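The complex is shown incomplete by one protein chain, all other protein chains being positioned as in the whole.
And then subunit A:
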Amino acid sequence: MKSTAIPVDAAPRSKSRRLFKSIVSRYDLYLMLLLPIVWYLVFHYGPLYGLQIAFKNFSPAKGILASPWVGLEHFQRFVESYYFWRLLWNTVSINLFSLLFAFPIPILLALLINEIRSKTFSKIVQNVTYIPHFISVVVMVGMLMLFLSPRGGPVNSILQAFGAAPVRFLDSAAWFKTIFIGSNIWQNMGWQSIIYIAALSGVNPQLYEAAKMDGAGRLKRIWHVSVPGILPVIVILLILDVGHFMNVGFEKILLMQNNLNIQSSDVISTFVYTTGILKGEYSYTAAIGLFNSVINLALLVLVNRFARKKAETSLW
């Protein structure tokens, strides 16, 4: 930058003075800002300091600072671990499949609800689909166990009525991802569609009229008016989803996990929990957690860049 033309001193000083003045004149507003800043410092940036235990042999008695450095030893141990590829694959695949199947469904649902003519009926559909969102994870898994139980669960009863053998859904590695993602869709599609419905209501009705005049049918109107209308929202939500790509529904997986389905249910976050908290390997699991976050960040940046180029919408 060619900033040499401007007097070097004067500009920043006057700028900072202006800022200072504006702060003083609106000090009450800035005081309100203080609280979130402190919140972030204490609860979001403060813990970053603890991340260093990933590079140390952390001993609680010595504290974070006094524990000895070991470099990348824990990362190496994780990458060389027998479980590394399995954990990585499960974490990535569960998310990938979620993105593939669970992401479009709320959009479809929103488009559907938007097309329902009767206001009462559309409200009913909306309510029915979003209420499952409020079921707690524990209850949800309990319901799954009941419904899918091989001894008298409704799903297996139906299967048996058709002459099929009962399936031990929850004890099977092959079924795990389907059940996990399927129940997630069921539980969350209504809730997630709310934001799309809101976006749809913002689409200019004249566009629909114009499309109708041009002879566009219902599907064409959805495709050429509704979808482009909510595309920016879709992209933003997609990016946000990718942002916590590697943080799959930890509690739910942990509750559903057992030795028979662990082949496909063992993900990084549950591994961190069982090894870190239950076996007390804090440094090792801090390293795994950090590894997880770094992948997350990389993915987020990539998708954001991609979205900016292709869809011209992005977070930054």
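Rule of thumb we're sticking to: a contact is a pair of C-beta atoms (placed from the backbone, for glycine too) under 8 Å apart; a residue touches a chain by one contact, two chains touch by 3 or more; residues count from 1.
What we mean here is this: contacts and distances are computed from a predicted model.
Looking at the choices "Extracellular solute-binding protein", "Cytochrome c oxidase subunit 3 family protein", "Formate dehydrogenase" or "Roadblock/LAMTOR2 domain-containing protein", the name in the UniProt record of the chain not drawn here is "Extracellular solute-binding protein".
The residue touching the chain not shown here, chosen from A:Lys62, A:Lys220 or A:Lys310, is A:Lys62. The chain not shown here is touched by just one of A:Leu34, A:Leu65, A:Ala161 or A:Leu278, and that residue is A:Leu278.
Within the complete assembly, residues 59-63, 77, 81-83, 150-151, 170-173, 258-260, 262-263, 275, 277-282 of subunit A touch the chain that is not shown.
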